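For this depiction, one protein chain was excluded, whereas all remaining protein chains were kept in their positions.
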Amino acid sequence: MSDNLQQFVDLLPQLGEGILVTLQLTLGGAVLALLVAFTLGFGSRAHTRWARVPSRVVVEFFRGTSLVVQIFWLYYVLPLPPFYVELDPLACGILALGLNYGAYASEVVRGSINSVAKGQWEAAIALDLSPVHRLRRVIMPQAWPLMIPMFTNLLIQLVKGSALAAYISLHDLNFFTNELRERTSDTIFSYTVGLLCYFVVAYLLTLAMNALEVRAKNRLGTGPTLREVLRLAPVQTTADVGAGGPAPAATTASKGGDRDG
Amino acid sequence: MDETSAWSWEHAAAVLPDLLEGLQITVLATVVGMVIASVLGLVVAMVRRSGLRVVTIPVGFLVEFIRSTPLLVQLVFANLLFTQFPSLTIGCVVLGVHYATYMSEVYRAGIDAVPKGQWEAAVALDLPRSRTWGAVVLPQAIRNTLPGLGNYAVSMFKETPFLFAIAVVEMYTAAQQYGADTFRYMEAITMAGLLFLLVSYPTSLLVRRLENRLA
Partner (left out) sequence: MPENDTTPAIEFQGVVKRFGDNVVLDGLDFTVAQGDRVTLIGPSGSGKTTILRLLMTLEEANEGLILIDGDPYTHEMRGGKRVAIPDKRRSLVRRRVGMVFQQFNLFPNMTVLENIIEAPIHVLGKSKAEATTIAEALLDKVGLAEKRDERPTKLSGGQQQRVAIARALAMEPEILLLDEVTSALDPELVADVLGVLRNIAETTDITMLIVTHEMQFAREVSNRVLMFDKGKIIEEADPETIFTSPTHERTQEFLRAVL
């Protein structure tokens, strides 16, 4: 075991690099996914068929074809004729992760916007706010806190999906794990270390997202400030966050205002 | 090998039998994986409800750990560890265990959604614990969990290609092998992707309909 530790310490610089690559994939993928999510999410709600139909098709396409297929398609097929596009492996990974999880996240965007109470839209119309203004100042500030917990789930999924990078020649955390195993010939040790590293990354990202959620809710006037939460120690919501898996987390309960005729 | 044409329908047709054979493995892994996930997930959900901290804390940690670490790494790990079992068996079990952590949340939500009055009525009727669970709570809870089960089955189907890492010849691996043999990655991988879409999209529509019917 002490031998293992020695090898582990020797490999620490590689571990740092591996985590860095995993984080680059994660953050790059997340930023791209967010862009994709808002574009397709709003596209799917558009009144004009010309925006709605293509958005739906793109969403279903990237959700329906597997992430594994997508990443290897970009890696193996894109450099071939007729495309001749040879992407840097990191770009390849970020693109696949961003498009795949962006498609899932667009459903979160759509669902969250739809679940803002109908009366809020109506009040904004009654005050004659312009359509863009309605969305920006009234609806989005209320939809955003609903999106965050589901975005957190997807972000963790994205971290997990990023482990594919080792198979497109990137030296990420997964690659490092295998490297450690080859050096120590101890499967249990090296994989426990590798998985724990992933766990820590996921845990820290979850904490950061929870902080974001607390802040967003506080702005809405429905929760404590981040400072209050931190003072009270453990974040109340951690137990509930992380529920749900890759695809399905996108369903949100809709609460509509009641009215009579 | 034909370098000039971008897309060859002959290769697209030639890879199809391999892919369909792979699809059988993919479906098999999904079905077996989901059976394991459904049963184990329910066990986990009930254990976590037991309130015995000696059990709930370690189980809770384990669930959190499995859920937030990559399936891909878990597959390779298990495959290296249990060399005596065939890769497909290991693949099914790891998929099942990984998804059991998701399913346990689905069950938890489903059980929580059973109105409190149902428990109280069971107490008022003096039903034994086993009847309360077996005849009152679970039948209602499981109905609540059907859409979640369907959704996870679809997403597990789309994650079976991870089994390429432990050399199980499911649909993606079949495509990969054809590509390596013929250098026609274009047709092989594209066709595999389209077949995934062809199966998963209609299935997810069915699940959505189920969801609306039960809602």
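Letters are used for the chains, namely A and B, taken in the order the chains are written, and counting of residues starts over at 1 for each.
Just so it is clear, a contact is a pair of C-beta atoms (placed from the backbone, for glycine too) under 8 Å apart; a residue touches a chain by one contact, two chains touch by 3 or more.
Predicted, not measured: the structure shown is a model, and the values here were computed from it.
One chain isn't displayed here. Which of the visible ones does it touch?
In the entire complex, chains touched by the missing one are A.
One chain isn't shown here. Among A:Q14, A:T39, A:Q120 or A:N178, which residue touches it?
Residue touching the chain left out of view: A:Q120.
Looking at the full complex, which residue from A:T26, A:Q142 or A:T206 touches the chain that isn't shown here?
A:Q142
Quickly run down the residues of subunit A that touch the omitted chain.
117, 119-120, 122-131, 133, 137-138, 141-142, 219-222, 257-261
The working rule: only the chains that are shown with their structure count from here on.
Provide the C-alpha centroid distance between subunit A and subunit B, rounded to the nearest whole angstrom.
The answer is 20 Å.
What residues of subunit A sit close enough to touch subunit B in their complex?
My answer: residues 60-61, 63-70, 72-73, 76-77, 80-82, 156, 159-164, 167, 174, 177-178, 181, 187-188, 191, 194-195, 198-199, 202-203, 206, 242-248, 251.
Quick check on the complex: what are the subunit B residues that touch subunit A?
Those residues of subunit B that touch subunit A are 3-6, 64-65, 67-74, 76-77, 80-81, 99, 102, 105, 109, 147-148, 151-152, 154-155, 158-162, 164-165, 172, 175-176, 179, 185-186, 189-190, 192-194, 196-197, 200-201, 204, 211.
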